[in-house]
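Take a look at the following structure, please.
With one protein chain removed, the remaining protein chains of the complex are shown where they sit.
Labels run A, B and C following the written order; every chain starts at residue 1.
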Amino acid sequence: MEGRQLAEFFGGDRFASGNGMRVVEVRQGFARTEMQVGPGHLNAVGIVQGGVLFTLADLAFAAASNSYGVLAVSCQADITVFKAVSSGRLTATAEEICRTRKLSTCVIRVTGEDGELVALFKGIAYIKGTSLETGMKEAG
Amino acid sequence: MEGRQLAEFFGGDRFASGNGMRVVEVRQGFARTEMQVGPGHLNAVGIVQGGVLFTLADLAFAAASNSYGVLAVSCQADITVFKAVSSGRLTATAEEICRTRKLSTCVIRVTGEDGELVALFKGIAYIKGTSLETGMKEAG
Amino acid sequence: MEGRQLAEFFGGDRFASGNGMRVVEVRQGFARTEMQVGPGHLNAVGIVQGGVLFTLADLAFAAASNSYGVLAVSCQADITVFKAVSSGRLTATAEEICRTRKLSTCVIRVTGEDGELVALFKGIAYIKGTSLETGMKEAG
Partner (left out) sequence: MEGRQLAEFFGGDRFASGNGMRVVEVRQGFARTEMQVGPGHLNAVGIVQGGVLFTLADLAFAAASNSYGVLAVSCQADITVFKAVSSGRLTATAEEICRTRKLSTCVIRVTGEDGELVALFKGIAYIKGTSLETGMKEAG
């Protein structure tokens, strides 16, 4: 799959797309996702729910770790949140910092409109070895 | 606030409630959340998106770390996913395992219908010291 | 290998043993390590160095994740420290909470003499599939 196809493929993430997140760029070992914060993204104290930041980053992580067209499934992730946000555009930028035969590790930066760091996410995916299309068919 | 009020308060988490998650129990240092997996919770390969598991756990974490009525804001969380799920009921059970003057640490277990462990989440919240109601007003 | 042999095998961890740590119990999916805090374990502000707590936990993690006699190599670990200690006996208890074909996940509790929780460690090991003895020969 090429970058455009991969972006489309991950556009099929219903949880992410249903919550207004989309993949805007994918190339080998890299991906970028975006969203516009709305009232539906807030938690009980009126700030963006941690799960929103996590999901936006996780979508970029999935796209980057699967960017070679080989199925990789997330097994571990951590997120550190630096700043409470309640509006504006959020961007998550994923870079694969290490890829071994079986594991892909990515670091994802979530930034606000001003480019300031909102959260840092690190994820480890287990590389299954089957192609993305096959993985999808098996799961479906 | 009492347990019932706290559960109602966290019912005000629009991202979590908008995605079908609810707080079913809160008491000091403990909380439980639930959801029913639907098609809107799936990712591009047809399994529950990592952000869904994270959000369900994060909601339980928020309820448990705020269960004394004092505002605590999540600063760090990690999640390890053991099992791909694509349907059924999910439950997240949060236990505060340590509370110092400034930090609350909770461990949250996400389980499936059969009680099997689906994911393990650990979160650290910074205790602001203001009451939950005040925190809400300031944020709003 | 049996429990006793495994404990001996991990006694061959020169960094851990050189710093006064030892494996006191190993059985399938479980391990326990111990140490006595001495002046050589302290950091610049006079409390037990984070690396000491990590290493004691990591030794228990290695023993538990390798307790089936099949080589597993740690790829990810996190530690949360709850309490500053500067003396006494420390114990780390590892439990494997999930084992798939390729990954072993363990939670390790580090406790002080009074049984109070000092630190919580979570580790993920990648299961290589070769036997422990073979792994040792290849590395040596």
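As a convention for this text, contacts are C-beta pairs under 8 Å (C-beta built on N, C-alpha and C of every residue); 3 or more make two chains touch, one makes a residue touch a chain.
Computed from a predicted model, the values in this text were never measured in an experiment.
Visitor: Given that one chain is not shown, which residue among C:Val81, C:Cys98 or C:Val118 touches it?
Guide: Missing-chain contact among the listed residues: C:Val81.
Visitor: Give me the chain A residues in contact with the hidden chain, please.
Guide: 78, 80, 82, 97-98, 100, 105, 107, 117, 120, 122, 124
Visitor: For chain B, enumerate the residues touching the unshown chain of the complex.
Guide: Contacting residues on chain B, toward the hidden partner: 75-76, 78, 102-103, 124, 126.
Visitor: On chain C, where is the contact patch with the chain that was removed from view?
Guide: Within chain C, the residues that touch the unshown chain are 9-16, 18-19, 39-52, 54-55, 58-59, 62, 71, 73-81, 84, 86, 132, 135-136, 139-140.
Rule of thumb we're sticking to: only the chains that are shown with their structure count from here on.
Visitor: With chain centres taken as the means of their Cα atoms, state the distance from chain B to chain C in Å.
Guide: The separation of the two C-alpha centroids amounts to 30 Å.
Visitor: Report the inter-centroid distance (CA atoms only) between chain A and chain B in whole Å.
Guide: Each chain reduced to its C-alpha mean, chain A and chain B end up 20 Å apart.
Visitor: Which whole number of Å gives the spacing of the CA centres of chain A and chain C?
Guide: 32
Visitor: Find every residue in chain C that makes contact with two or more other chains and list them.
Guide: 78, 124, in rising order.
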